[in-house]
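The complex appears here without one of its protein chains, the remainder shown in place.
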(Lines give C-alpha, C1' and ligand atoms only; values in the text may rest on other atoms or scores of the structure.)
Protein backbone atom coordinates (compact mmCIF):
# COMPACT_ATOMS: atom_id res chain seq x y z
CA UNK A 1 0.00 0.00 0.00
CA UNK A 2 1.28 3.46 -0.92
CA UNK A 3 -0.34 6.71 0.22
CA UNK A 4 0.75 10.10 -1.14
CA UNK A 5 -0.68 13.51 -0.32
CA UNK A 6 -1.07 15.20 -3.68
CA UNK A 7 -2.83 18.41 -2.74
CA UNK A 8 -3.96 20.17 0.42
CA UNK A 9 -5.22 23.63 1.30
CA UNK A 10 -2.29 25.94 2.10
CA UNK A 11 -1.81 26.43 5.90
CA UNK A 12 -5.26 24.92 6.42
CA UNK A 13 -5.76 25.85 10.07
CA UNK A 14 -5.26 29.54 9.39
CA UNK A 15 -7.52 29.30 6.35
CA UNK A 16 -10.32 27.65 8.31
CA UNK A 17 -10.23 30.41 10.92
CA UNK A 18 -10.20 33.06 8.20
CA UNK A 19 -13.40 31.53 6.80
CA UNK A 20 -14.97 31.15 10.25
CA UNK A 21 -14.45 34.85 10.96
CA UNK A 22 -16.85 35.70 8.12
CA UNK A 23 -19.76 34.26 10.08
CA UNK A 24 -18.97 36.76 12.85
CA UNK A 25 -18.85 39.70 10.44
CA UNK A 26 -15.08 40.11 10.79
CA UNK A 27 -13.96 39.44 7.27
CA UNK A 28 -13.01 43.04 6.49
CA UNK A 29 -10.23 43.27 9.01
CA UNK A 30 -6.87 42.03 7.79
CA UNK A 31 -5.84 41.11 11.29
CA UNK A 32 -3.02 38.61 11.57
CA UNK A 33 -4.14 35.14 12.73
CA UNK A 34 -1.52 33.33 14.81
CA UNK A 35 -1.23 29.57 14.36
CA UNK A 36 -1.60 28.86 18.08
CA UNK A 37 -4.75 30.96 18.28
CA UNK A 38 -6.12 29.28 15.17
CA UNK A 39 -5.58 25.86 16.73
CA UNK A 40 -7.28 26.83 19.99
CA UNK A 41 -10.20 28.22 18.02
CA UNK A 42 -10.58 25.05 15.92
CA UNK A 43 -10.46 22.81 19.01
CA UNK A 44 -13.34 24.81 20.47
CA UNK A 45 -15.35 24.65 17.23
CA UNK A 46 -15.00 20.87 17.13
CA UNK A 47 -15.96 20.48 20.80
CA UNK A 48 -19.16 22.44 20.13
CA UNK A 49 -19.89 20.35 17.03
CA UNK A 50 -19.58 23.34 14.69
CA UNK A 51 -17.80 21.45 11.95
CA UNK A 52 -19.29 23.05 8.83
CA UNK A 53 -16.45 25.57 8.46
CA UNK A 54 -14.00 22.65 8.13
CA UNK A 55 -15.51 22.02 4.68
CA UNK A 56 -13.52 24.90 3.20
CA UNK A 57 -10.27 22.94 3.55
CA UNK A 58 -9.68 19.84 1.46
CA UNK A 59 -7.04 17.25 0.71
CA UNK A 60 -6.35 14.90 -2.21
CA UNK A 61 -4.57 11.57 -1.75
CA UNK A 62 -3.11 9.21 -4.30
CA UNK A 63 -3.53 5.62 -3.09
CA UNK A 64 -1.83 2.62 -4.68
CA UNK A 65 -1.93 -1.09 -3.98
CA UNK A 66 -5.19 -1.51 -2.10
CA UNK A 67 -7.52 -4.40 -2.88
CA UNK A 68 -10.85 -4.08 -4.67
CA UNK A 69 -12.38 -5.11 -1.32
CA UNK A 70 -10.96 -1.96 0.25
CA UNK A 71 -11.91 0.16 -2.76
CA UNK A 72 -15.53 -0.98 -2.44
CA UNK A 73 -15.63 0.27 1.15
CA UNK A 74 -13.90 3.53 0.32
CA UNK A 75 -16.21 4.50 -2.52
CA UNK A 76 -19.24 4.05 -0.27
CA UNK A 77 -18.34 7.47 1.18
CA UNK A 78 -20.50 9.72 -0.93
CA UNK A 79 -19.19 13.18 -0.01
CA UNK A 80 -15.88 12.67 -1.75
CA UNK A 81 -14.49 12.56 -5.29
CA UNK A 82 -12.81 9.52 -6.79
CA UNK A 83 -10.80 8.74 -9.90
CA UNK A 84 -10.10 5.02 -10.00
CA UNK A 85 -7.85 2.98 -12.30
CA UNK A 86 -10.23 1.58 -14.89
CA UNK A 87 -10.50 -2.21 -15.05
CA UNK A 88 -12.47 -1.81 -18.27
CA UNK A 89 -9.60 -0.27 -20.17
CA UNK A 90 -6.40 -0.89 -18.22
CA UNK A 91 -4.72 -4.26 -17.78
CA UNK A 92 -4.23 -4.35 -14.00
CA UNK A 93 -0.91 -5.00 -12.34
CA UNK A 94 -1.31 -8.61 -11.30
CA UNK A 95 -0.47 -8.05 -7.67
CA UNK A 96 -2.69 -9.04 -4.77
CA UNK A 97 -3.37 -7.99 -1.20
CA UNK A 98 -2.88 -11.03 1.04
CA UNK A 99 -4.76 -10.91 4.37
CA UNK A 100 -2.29 -11.34 7.28
CA UNK A 101 -4.52 -14.09 8.69
CA UNK A 102 -3.37 -16.33 5.81
CA UNK A 103 0.13 -16.50 7.28
CA UNK A 104 -0.17 -19.27 9.83
CA UNK A 105 3.24 -20.27 11.23
CA UNK A 106 1.92 -23.72 12.16
CA UNK A 107 0.10 -24.32 8.87
CA UNK A 108 2.02 -23.25 5.76
CA UNK A 109 -0.42 -25.20 3.58
CA UNK A 110 -2.87 -22.28 3.56
CA UNK A 111 -0.36 -19.87 2.13
CA UNK A 112 0.74 -22.48 -0.41
CA UNK A 113 -2.84 -23.11 -1.56
CA UNK A 114 -3.48 -19.38 -1.91
CA UNK A 115 -0.27 -18.80 -3.85
CA UNK A 116 -1.10 -21.58 -6.28
CA UNK A 117 -4.63 -20.28 -6.68
CA UNK A 118 -3.46 -16.76 -7.43
CA UNK A 119 -1.07 -18.12 -10.06
CA UNK A 120 -4.02 -19.91 -11.64
CA UNK A 121 -6.02 -16.68 -11.56
CA UNK A 122 -3.34 -14.85 -13.49
CA UNK A 123 -3.06 -17.67 -16.01
CA UNK A 124 -6.84 -17.73 -16.55
CA UNK A 125 -6.96 -13.95 -16.91
CA UNK A 126 -4.10 -13.90 -19.43
CA UNK A 127 -5.55 -16.82 -21.33
CA UNK A 128 -8.87 -15.00 -21.66
CA UNK A 129 -7.14 -11.88 -22.99
CA UNK A 130 -5.11 -14.02 -25.40
CA UNK A 131 -8.37 -15.58 -26.65
CA UNK A 132 -9.66 -12.14 -27.58
CA UNK A 133 -11.96 -11.71 -24.58
CA UNK A 134 -12.17 -7.97 -23.77
CA UNK A 135 -10.48 -6.74 -20.57
CA UNK A 136 -13.81 -5.59 -19.15
CA UNK A 137 -15.01 -9.23 -19.25
CA UNK A 138 -11.80 -11.05 -18.36
CA UNK A 139 -11.59 -9.08 -15.09
CA UNK A 140 -14.69 -10.94 -13.83
CA UNK A 141 -12.28 -13.79 -13.07
CA UNK A 142 -9.84 -11.70 -11.02
CA UNK A 143 -9.99 -12.27 -7.26
CA UNK A 144 -11.11 -9.32 -5.17
CA UNK A 145 -7.60 -9.26 -3.69
CA UNK A 146 -6.35 -7.69 -6.94
CA UNK A 147 -4.77 -4.29 -6.30
CA UNK A 148 -5.92 -0.99 -7.69
CA UNK A 149 -4.94 2.71 -7.63
CA UNK A 150 -7.03 5.81 -7.18
CA UNK A 151 -7.10 9.51 -6.36
CA UNK A 152 -9.51 10.63 -3.65
CA UNK A 153 -10.41 14.18 -2.68
CA UNK A 154 -12.53 15.18 0.30
CA UNK A 155 -12.97 18.17 2.55
CA UNK A 156 -11.71 18.14 6.16
CA UNK A 157 -15.16 17.65 7.70
CA UNK A 158 -15.65 14.54 5.59
CA UNK A 159 -12.08 13.30 6.22
CA UNK A 160 -12.86 13.56 9.95
CA UNK A 161 -16.01 11.48 9.44
CA UNK A 162 -14.19 8.87 7.33
CA UNK A 163 -11.22 8.61 9.73
CA UNK A 164 -13.47 8.30 12.80
CA UNK A 165 -15.41 5.43 11.20
CA UNK A 166 -12.56 3.66 9.46
CA UNK A 167 -9.85 3.81 12.14
CA UNK A 168 -12.21 2.47 14.82
CA UNK A 169 -11.33 -0.89 16.38
CA UNK A 170 -14.18 -2.67 14.55
CA UNK A 171 -13.17 -1.36 11.12
CA UNK A 172 -11.87 -3.91 8.62
CA UNK A 173 -8.07 -4.21 8.83
CA UNK A 174 -7.12 -3.01 5.33
CA UNK A 175 -9.18 0.19 5.27
CA UNK A 176 -8.11 0.76 8.87
CA UNK A 177 -4.45 0.62 7.87
CA UNK A 178 -5.11 2.92 4.91
CA UNK A 179 -7.05 5.48 6.95
CA UNK A 180 -4.49 5.43 9.77
CA UNK A 181 -1.87 6.32 7.15
CA UNK A 182 -4.05 9.12 5.76
CA UNK A 183 -4.80 10.38 9.26
CA UNK A 184 -1.10 10.56 10.15
CA UNK A 185 -0.40 12.72 7.12
CA UNK A 186 -3.37 15.00 7.84
CA UNK A 187 -2.18 15.32 11.46
CA UNK A 188 1.09 16.82 10.21
CA UNK A 189 -0.75 19.52 8.29
CA UNK A 190 -3.65 20.29 10.62
CA UNK A 191 -3.23 18.71 14.06
CA UNK A 192 -6.04 20.70 15.67
CA UNK A 193 -8.53 19.30 13.15
CA UNK A 194 -7.62 15.63 13.47
CA UNK A 195 -5.95 15.09 16.86
CA UNK A 196 -9.10 14.07 18.77
CA UNK A 197 -9.58 11.21 16.29
CA UNK A 198 -5.99 10.24 15.53
CA UNK A 199 -4.26 10.50 18.88
CA UNK A 200 -3.18 7.16 20.29
CA UNK A 201 -3.56 5.51 16.89
CA UNK B 1 -30.28 -11.17 -12.23
CA UNK B 2 -33.49 -10.37 -10.40
CA UNK B 3 -34.96 -6.86 -10.10
CA UNK B 4 -37.93 -6.11 -7.85
CA UNK B 5 -39.58 -2.77 -7.21
CA UNK B 6 -40.00 -2.63 -3.43
CA UNK B 7 -41.31 0.90 -2.93
CA UNK B 8 -42.34 3.83 -5.08
CA UNK B 9 -44.15 7.12 -4.50
CA UNK B 10 -47.92 6.61 -4.92
CA UNK B 11 -49.18 7.85 -8.35
CA UNK B 12 -45.88 9.65 -8.80
CA UNK B 13 -46.79 11.80 -11.80
CA UNK B 14 -49.72 13.40 -9.96
CA UNK B 15 -47.55 13.87 -6.89
CA UNK B 16 -44.79 15.60 -8.85
CA UNK B 17 -47.26 18.05 -10.33
CA UNK B 18 -48.79 18.68 -6.92
CA UNK B 19 -45.33 19.62 -5.65
CA UNK B 20 -44.53 21.72 -8.71
CA UNK B 21 -47.70 23.79 -8.19
CA UNK B 22 -46.27 25.06 -4.90
CA UNK B 23 -43.57 26.98 -6.77
CA UNK B 24 -46.35 28.84 -8.59
CA UNK B 25 -48.20 29.68 -5.37
CA UNK B 26 -51.06 27.30 -6.16
CA UNK B 27 -50.78 24.88 -3.30
CA UNK B 28 -53.89 26.06 -1.48
CA UNK B 29 -56.33 25.03 -4.16
CA UNK B 30 -57.46 21.44 -3.97
CA UNK B 31 -58.01 21.33 -7.69
CA UNK B 32 -58.13 17.88 -9.24
CA UNK B 33 -55.04 17.05 -11.32
CA UNK B 34 -55.80 14.77 -14.28
CA UNK B 35 -53.17 12.18 -15.20
CA UNK B 36 -53.01 13.29 -18.83
CA UNK B 37 -52.47 16.90 -17.81
CA UNK B 38 -49.84 15.85 -15.28
CA UNK B 39 -47.95 13.96 -17.97
CA UNK B 40 -48.03 16.87 -20.41
CA UNK B 41 -46.79 19.15 -17.66
CA UNK B 42 -43.90 16.84 -16.74
CA UNK B 43 -42.84 16.46 -20.38
CA UNK B 44 -42.61 20.26 -20.62
CA UNK B 45 -40.63 20.52 -17.36
CA UNK B 46 -38.10 17.99 -18.62
CA UNK B 47 -37.76 19.71 -22.00
CA UNK B 48 -36.95 22.97 -20.22
CA UNK B 49 -34.46 21.22 -17.95
CA UNK B 50 -36.47 21.96 -14.79
CA UNK B 51 -35.84 18.59 -13.18
CA UNK B 52 -35.54 19.56 -9.50
CA UNK B 53 -39.21 18.87 -8.76
CA UNK B 54 -38.65 15.24 -9.82
CA UNK B 55 -36.64 14.80 -6.61
CA UNK B 56 -39.85 14.55 -4.55
CA UNK B 57 -40.64 11.12 -6.04
CA UNK B 58 -38.58 8.10 -4.99
CA UNK B 59 -38.20 4.44 -5.86
CA UNK B 60 -36.50 1.54 -4.07
CA UNK B 61 -35.33 -1.57 -5.92
CA UNK B 62 -34.19 -4.92 -4.61
CA UNK B 63 -31.50 -6.34 -6.90
CA UNK B 64 -30.21 -9.90 -6.72
CA UNK B 65 -27.55 -11.78 -8.63
CA UNK B 66 -25.35 -9.01 -10.02
CA UNK B 67 -21.57 -9.29 -9.92
CA UNK B 68 -19.30 -7.30 -7.62
CA UNK B 69 -18.07 -5.65 -10.84
CA UNK B 70 -21.55 -4.29 -11.44
CA UNK B 71 -21.99 -3.35 -7.78
CA UNK B 72 -18.78 -1.29 -7.90
CA UNK B 73 -20.19 0.76 -10.78
CA UNK B 74 -23.60 1.16 -9.15
CA UNK B 75 -22.30 2.43 -5.83
CA UNK B 76 -20.31 5.14 -7.59
CA UNK B 77 -23.63 7.00 -7.90
CA UNK B 78 -23.49 9.19 -4.84
CA UNK B 79 -27.01 10.62 -4.72
CA UNK B 80 -28.59 7.29 -3.79
CA UNK B 81 -28.89 5.01 -0.77
CA UNK B 82 -27.55 1.46 -0.69
CA UNK B 83 -27.85 -1.52 1.61
CA UNK B 84 -25.60 -4.28 0.32
CA UNK B 85 -25.26 -7.90 1.40
CA UNK B 86 -22.24 -7.89 3.68
CA UNK B 87 -19.27 -10.01 2.59
CA UNK B 88 -17.74 -9.45 6.01
CA UNK B 89 -20.49 -11.28 7.85
CA UNK B 90 -22.49 -13.30 5.33
CA UNK B 91 -21.22 -16.38 3.50
CA UNK B 92 -22.08 -15.50 -0.09
CA UNK B 93 -24.07 -17.71 -2.38
CA UNK B 94 -21.35 -19.20 -4.54
CA UNK B 95 -22.88 -18.23 -7.84
CA UNK B 96 -21.13 -16.22 -10.51
CA UNK B 97 -22.01 -13.87 -13.36
CA UNK B 98 -20.47 -15.27 -16.55
CA UNK B 99 -19.83 -12.68 -19.28
CA UNK B 100 -21.61 -13.73 -22.51
CA UNK B 101 -18.35 -13.27 -24.43
CA UNK B 102 -17.02 -16.42 -22.71
CA UNK B 103 -19.49 -18.57 -24.65
CA UNK B 104 -17.67 -19.12 -27.92
CA UNK B 105 -19.46 -21.72 -30.07
CA UNK B 106 -16.23 -22.50 -31.90
CA UNK B 107 -14.05 -22.66 -28.80
CA UNK B 108 -15.62 -24.50 -25.85
CA UNK B 109 -12.22 -24.59 -24.13
CA UNK B 110 -12.68 -21.10 -22.74
CA UNK B 111 -15.90 -21.99 -20.97
CA UNK B 112 -14.33 -25.20 -19.70
CA UNK B 113 -11.31 -23.36 -18.30
CA UNK B 114 -13.55 -20.79 -16.59
CA UNK B 115 -15.79 -23.45 -15.09
CA UNK B 116 -12.84 -25.34 -13.67
CA UNK B 117 -11.36 -22.12 -12.30
CA UNK B 118 -14.59 -21.14 -10.58
CA UNK B 119 -14.81 -24.60 -8.98
CA UNK B 120 -11.26 -24.05 -7.68
CA UNK B 121 -12.30 -20.65 -6.32
CA UNK B 122 -15.11 -22.20 -4.34
CA UNK B 123 -12.84 -24.93 -3.00
CA UNK B 124 -10.19 -22.42 -1.94
CA UNK B 125 -12.82 -20.21 -0.28
CA UNK B 126 -14.36 -23.11 1.61
CA UNK B 127 -10.97 -24.44 2.61
CA UNK B 128 -10.03 -21.08 4.06
CA UNK B 129 -13.24 -20.94 6.09
CA UNK B 130 -12.67 -24.52 7.27
CA UNK B 131 -9.16 -23.49 8.40
CA UNK B 132 -10.65 -20.82 10.62
CA UNK B 133 -9.89 -17.85 8.37
CA UNK B 134 -12.60 -15.22 8.93
CA UNK B 135 -15.12 -14.60 6.12
CA UNK B 136 -13.94 -11.02 5.72
CA UNK B 137 -10.50 -12.34 4.76
CA UNK B 138 -11.45 -15.46 2.80
CA UNK B 139 -13.53 -13.32 0.43
CA UNK B 140 -10.31 -11.73 -0.90
CA UNK B 141 -9.97 -14.92 -2.95
CA UNK B 142 -13.44 -14.74 -4.51
CA UNK B 143 -13.51 -13.68 -8.17
CA UNK B 144 -15.23 -10.39 -8.92
CA UNK B 145 -17.85 -12.41 -10.81
CA UNK B 146 -19.33 -13.50 -7.46
CA UNK B 147 -22.95 -12.41 -7.15
CA UNK B 148 -24.37 -10.10 -4.53
CA UNK B 149 -27.71 -8.59 -3.47
CA UNK B 150 -28.66 -5.07 -2.50
CA UNK B 151 -31.43 -2.55 -1.97
CA UNK B 152 -31.07 0.80 -3.72
CA UNK B 153 -33.18 3.91 -3.26
CA UNK B 154 -32.95 7.06 -5.36
CA UNK B 155 -35.20 9.93 -6.35
CA UNK B 156 -36.58 10.22 -9.88
CA UNK B 157 -34.18 12.97 -10.95
CA UNK B 158 -31.25 10.76 -9.99
CA UNK B 159 -32.83 7.65 -11.55
CA UNK B 160 -33.09 9.65 -14.80
CA UNK B 161 -29.39 10.52 -14.55
CA UNK B 162 -28.39 6.93 -13.77
CA UNK B 163 -30.54 5.43 -16.54
CA UNK B 164 -29.31 7.92 -19.13
CA UNK B 165 -25.67 7.10 -18.35
CA UNK B 166 -26.01 3.37 -17.79
CA UNK B 167 -28.35 2.41 -20.63
CA UNK B 168 -26.22 4.26 -23.20
CA UNK B 169 -24.61 2.15 -25.96
CA UNK B 170 -21.12 2.53 -24.43
CA UNK B 171 -22.21 1.41 -20.96
CA UNK B 172 -20.82 -1.90 -19.73
CA UNK B 173 -23.18 -4.79 -20.62
CA UNK B 174 -24.14 -5.95 -17.11
CA UNK B 175 -25.08 -2.58 -15.62
CA UNK B 176 -26.78 -1.79 -18.93
CA UNK B 177 -28.97 -4.88 -18.62
CA UNK B 178 -29.73 -4.04 -15.00
CA UNK B 179 -30.64 -0.41 -15.70
CA UNK B 180 -32.74 -1.34 -18.71
CA UNK B 181 -34.73 -3.60 -16.39
CA UNK B 182 -35.09 -0.84 -13.80
CA UNK B 183 -36.06 1.65 -16.49
CA UNK B 184 -38.79 -0.62 -17.84
CA UNK B 185 -40.35 -0.89 -14.39
CA UNK B 186 -40.15 2.87 -13.82
CA UNK B 187 -41.75 3.41 -17.24
CA UNK B 188 -44.83 1.50 -16.07
CA UNK B 189 -45.25 3.80 -13.08
CA UNK B 190 -44.23 7.17 -14.52
CA UNK B 191 -43.91 7.08 -18.31
CA UNK B 192 -43.73 10.85 -18.69
CA UNK B 193 -40.65 10.99 -16.44
CA UNK B 194 -38.64 8.27 -18.16
CA UNK B 195 -39.91 7.88 -21.73
CA UNK B 196 -37.36 10.21 -23.37
CA UNK B 197 -34.57 8.02 -21.98
CA UNK B 198 -36.15 4.56 -22.16
CA UNK B 199 -38.03 4.61 -25.43
CA UNK B 200 -36.54 2.30 -28.06
CA UNK B 201 -34.55 0.48 -25.40
CA UNK C 1 -47.59 28.14 10.21
CA UNK C 2 -49.16 25.09 8.60
CA UNK C 3 -47.45 21.71 8.28
CA UNK C 4 -48.96 18.86 6.24
CA UNK C 5 -47.49 15.42 5.63
CA UNK C 6 -47.94 14.88 1.90
CA UNK C 7 -46.13 11.58 1.37
CA UNK C 8 -44.36 8.99 3.48
CA UNK C 9 -43.07 5.47 2.94
CA UNK C 10 -45.80 2.92 3.67
CA UNK C 11 -45.42 1.27 7.13
CA UNK C 12 -41.90 2.67 7.27
CA UNK C 13 -40.59 0.69 10.24
CA UNK C 14 -41.37 -2.63 8.59
CA UNK C 15 -39.88 -1.39 5.35
CA UNK C 16 -36.63 -0.33 7.01
CA UNK C 17 -36.22 -3.75 8.59
CA UNK C 18 -36.99 -5.42 5.28
CA UNK C 19 -34.14 -3.43 3.71
CA UNK C 20 -31.80 -4.07 6.64
CA UNK C 21 -32.28 -7.82 6.28
CA UNK C 22 -30.64 -7.67 2.85
CA UNK C 23 -27.29 -6.78 4.43
CA UNK C 24 -27.53 -10.06 6.40
CA UNK C 25 -28.32 -12.09 3.30
CA UNK C 26 -31.90 -12.75 4.38
CA UNK C 27 -33.79 -11.07 1.59
CA UNK C 28 -35.01 -14.27 -0.03
CA UNK C 29 -37.11 -15.40 2.87
CA UNK C 30 -40.61 -13.97 2.94
CA UNK C 31 -40.75 -14.20 6.69
CA UNK C 32 -43.35 -12.01 8.37
CA UNK C 33 -41.88 -9.02 10.23
CA UNK C 34 -43.88 -8.04 13.31
CA UNK C 35 -44.14 -4.33 14.12
CA UNK C 36 -42.88 -4.78 17.68
CA UNK C 37 -39.85 -6.72 16.49
CA UNK C 38 -39.18 -4.12 13.82
CA UNK C 39 -39.21 -1.38 16.42
CA UNK C 40 -36.84 -3.22 18.74
CA UNK C 41 -34.52 -3.84 15.83
CA UNK C 42 -34.52 -0.16 14.78
CA UNK C 43 -33.84 1.02 18.33
CA UNK C 44 -30.78 -1.23 18.41
CA UNK C 45 -29.56 -0.01 15.00
CA UNK C 46 -29.79 3.60 16.15
CA UNK C 47 -27.99 2.88 19.43
CA UNK C 48 -25.11 1.35 17.47
CA UNK C 49 -25.04 4.30 15.08
CA UNK C 50 -25.99 2.17 12.08
CA UNK C 51 -28.30 4.74 10.54
CA UNK C 52 -27.64 4.24 6.83
CA UNK C 53 -30.56 1.85 6.37
CA UNK C 54 -32.91 4.63 7.52
CA UNK C 55 -32.22 6.33 4.19
CA UNK C 56 -34.62 3.97 2.39
CA UNK C 57 -37.62 5.63 4.07
CA UNK C 58 -38.55 9.18 3.22
CA UNK C 59 -41.21 11.79 3.95
CA UNK C 60 -42.47 14.89 2.13
CA UNK C 61 -43.96 17.85 3.99
CA UNK C 62 -45.89 20.83 2.70
CA UNK C 63 -45.07 23.89 4.82
CA UNK C 64 -46.98 27.16 4.67
CA UNK C 65 -46.59 30.48 6.42
CA UNK C 66 -42.97 30.42 7.55
CA UNK C 67 -40.77 33.51 7.18
CA UNK C 68 -37.97 33.88 4.66
CA UNK C 69 -35.67 33.88 7.70
CA UNK C 70 -36.81 30.35 8.51
CA UNK C 71 -36.65 29.29 4.87
CA UNK C 72 -33.01 30.42 4.69
CA UNK C 73 -32.13 28.12 7.60
CA UNK C 74 -34.14 25.21 6.22
CA UNK C 75 -32.57 25.26 2.76
CA UNK C 76 -29.09 25.10 4.27
CA UNK C 77 -29.76 21.38 4.76
CA UNK C 78 -28.23 19.95 1.63
CA UNK C 79 -29.40 16.34 1.73
CA UNK C 80 -33.03 17.24 1.04
CA UNK C 81 -35.18 18.36 -1.87
CA UNK C 82 -37.05 21.67 -1.93
CA UNK C 83 -39.69 23.28 -4.10
CA UNK C 84 -40.27 26.82 -2.89
CA UNK C 85 -42.91 29.38 -3.87
CA UNK C 86 -41.13 31.61 -6.38
CA UNK C 87 -40.77 35.26 -5.44
CA UNK C 88 -39.62 35.97 -8.99
CA UNK C 89 -42.90 34.97 -10.56
CA UNK C 90 -45.54 34.84 -7.82
CA UNK C 91 -46.95 37.86 -5.99
CA UNK C 92 -46.54 36.76 -2.37
CA UNK C 93 -49.36 36.74 0.14
CA UNK C 94 -48.60 39.87 2.12
CA UNK C 95 -48.60 38.19 5.49
CA UNK C 96 -45.74 38.32 7.95
CA UNK C 97 -44.30 36.25 10.78
CA UNK C 98 -44.15 38.45 13.89
CA UNK C 99 -41.56 37.37 16.49
CA UNK C 100 -43.26 36.80 19.87
CA UNK C 101 -40.69 39.07 21.52
CA UNK C 102 -42.39 42.06 19.81
CA UNK C 103 -45.46 41.63 22.02
CA UNK C 104 -44.47 43.49 25.16
CA UNK C 105 -47.45 43.87 27.52
CA UNK C 106 -45.85 46.92 29.13
CA UNK C 107 -44.78 48.58 25.87
CA UNK C 108 -47.42 48.46 23.11
CA UNK C 109 -45.44 51.05 21.13
CA UNK C 110 -43.16 48.39 19.66
CA UNK C 111 -46.02 46.42 18.17
CA UNK C 112 -47.58 49.64 16.89
CA UNK C 113 -44.33 50.72 15.20
CA UNK C 114 -43.93 47.31 13.59
CA UNK C 115 -47.53 47.25 12.35
CA UNK C 116 -47.18 50.66 10.78
CA UNK C 117 -43.88 49.69 9.19
CA UNK C 118 -45.31 46.51 7.69
CA UNK C 119 -48.21 48.52 6.23
CA UNK C 120 -45.62 50.83 4.65
CA UNK C 121 -43.77 47.81 3.27
CA UNK C 122 -46.89 46.56 1.55
CA UNK C 123 -47.65 50.01 0.15
CA UNK C 124 -44.10 50.37 -1.21
CA UNK C 125 -44.20 46.88 -2.74
CA UNK C 126 -47.56 47.51 -4.42
CA UNK C 127 -46.48 50.92 -5.60
CA UNK C 128 -43.41 49.42 -7.23
CA UNK C 129 -45.51 46.80 -9.03
CA UNK C 130 -47.95 49.52 -10.13
CA UNK C 131 -45.02 51.50 -11.55
CA UNK C 132 -44.09 48.57 -13.75
CA UNK C 133 -41.18 47.30 -11.64
CA UNK C 134 -40.95 43.51 -12.09
CA UNK C 135 -41.88 41.30 -9.12
CA UNK C 136 -38.37 39.89 -8.94
CA UNK C 137 -37.09 43.42 -8.19
CA UNK C 138 -39.93 44.76 -6.07
CA UNK C 139 -39.46 41.88 -3.62
CA UNK C 140 -36.09 43.36 -2.59
CA UNK C 141 -38.15 45.76 -0.46
CA UNK C 142 -40.14 43.02 1.36
CA UNK C 143 -39.09 42.43 4.96
CA UNK C 144 -37.63 39.03 5.73
CA UNK C 145 -40.71 38.38 7.89
CA UNK C 146 -42.73 37.83 4.69
CA UNK C 147 -44.25 34.35 4.60
CA UNK C 148 -43.57 31.68 2.04
CA UNK C 149 -44.64 28.10 1.20
CA UNK C 150 -42.62 25.10 0.19
CA UNK C 151 -42.50 21.33 -0.22
CA UNK C 152 -39.58 19.53 1.38
CA UNK C 153 -38.59 15.87 0.97
CA UNK C 154 -35.88 14.09 2.93
CA UNK C 155 -35.04 10.57 4.00
CA UNK C 156 -35.44 9.44 7.62
CA UNK C 157 -31.72 9.54 8.39
CA UNK C 158 -31.60 13.18 7.29
CA UNK C 159 -34.88 14.03 9.08
CA UNK C 160 -33.26 12.68 12.25
CA UNK C 161 -30.25 14.93 11.70
CA UNK C 162 -32.42 17.98 10.98
CA UNK C 163 -34.72 17.39 13.95
CA UNK C 164 -31.82 16.84 16.36
CA UNK C 165 -30.20 20.12 15.32
CA UNK C 166 -33.30 22.22 14.93
CA UNK C 167 -35.34 21.16 17.97
CA UNK C 168 -32.36 21.71 20.31
CA UNK C 169 -32.75 24.40 23.00
CA UNK C 170 -30.35 26.77 21.20
CA UNK C 171 -32.15 26.52 17.86
CA UNK C 172 -33.90 29.69 16.64
CA UNK C 173 -37.54 29.75 17.81
CA UNK C 174 -39.31 29.65 14.41
CA UNK C 175 -37.45 26.70 12.90
CA UNK C 176 -37.67 25.01 16.30
CA UNK C 177 -41.47 25.31 16.28
CA UNK C 178 -41.57 24.06 12.68
CA UNK C 179 -39.33 21.06 13.32
CA UNK C 180 -41.15 20.16 16.53
CA UNK C 181 -44.34 20.01 14.44
CA UNK C 182 -42.64 17.86 11.79
CA UNK C 183 -41.16 15.62 14.47
CA UNK C 184 -44.55 15.03 16.09
CA UNK C 185 -46.00 13.89 12.79
CA UNK C 186 -43.04 11.60 12.07
CA UNK C 187 -43.37 10.14 15.59
CA UNK C 188 -46.90 8.97 14.71
CA UNK C 189 -45.64 7.06 11.69
CA UNK C 190 -42.30 5.74 12.93
CA UNK C 191 -41.88 6.15 16.69
CA UNK C 192 -38.83 3.88 16.92
CA UNK C 193 -36.94 6.06 14.45
CA UNK C 194 -37.62 9.42 16.08
CA UNK C 195 -38.43 8.84 19.76
CA UNK C 196 -34.89 9.35 21.11
CA UNK C 197 -34.90 12.83 19.59
CA UNK C 198 -38.53 13.86 20.02
CA UNK C 199 -39.45 12.52 23.42
CA UNK C 200 -40.05 15.22 26.02
CA UNK C 201 -40.41 17.85 23.30
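We call the chains A, B and C, going by the order they appear; numbering starts again at 1 in every chain.
The rule is simple: contacts are C-beta pairs under 8 Å (C-beta built on N, C-alpha and C of every residue); 3 or more make two chains touch, one makes a residue touch a chain.
This is a predicted model, so every value here is computed, not measured.
Asks: Which visible chains touch the chain that is not shown?
Replies: A, C
Asks: With the missing chain put back, one of C:90, C:141, C:165 or C:185 would touch it. Which one?
Replies: C:141
Asks: Of the listed residues A:5, A:129 or A:151, which contacts the missing chain in the full complex?
Replies: With A:5, A:129 or A:151 as choices, the missing chain is touched by A:151.
Asks: Quickly run down the residues of chain A that touch the omitted chain.
Replies: So the residues of chain A touching the unseen chain are 6-7, 9-10, 15, 18-20, 22-25, 27-28, 52-53, 55-56, 58, 60, 62, 64, 81-86, 89-92, 149-151, 153, 155.
Asks: Using the document's contact rule, name the residues of chain C that touch the chain not shown here.
Replies: On the side of chain C, residues 67-69, 71-72, 75-76, 78-79, 82, 87-88, 96-99, 101-102, 104, 107, 110, 113-114, 117, 120-121, 124, 127-128, 131, 133-134, 136-137, 139-146, 172 touch the unshown chain.
The criterion applied here is as follows: only the chains that are shown with their structure count from here on.
Asks: Which chains are shared contacts of chain B and chain C?
Replies: Under the touch definition, chain B and chain C have no mutual neighbours whatsoever.
Asks: Given a C-alpha superposition of chain A onto chain C, how large is the rotation in degrees, taken in steps of 5?
Replies: Fitting chain A to chain C on C-alpha positions yields an angle of 180 degrees.
Asks: Compare the two sides of the chain A and chain B interface and say whether they are made mostly of the same residue numbers, over half shared, or of different ones.
Replies: same
Asks: What whole-Å value do you get for the distance between chain B and chain C if each is reduced to the mean of its CA atoms?
Replies: 30
Asks: So how far apart, in whole Å, are chain A and chain B when each is placed at the average of its C-alpha atoms?
Replies: Going by mean C-alpha positions, chain A sits 26 Å from chain B.
Asks: Which residue numbers or ranges of chain C touch two or more of the other chains?
Replies: none
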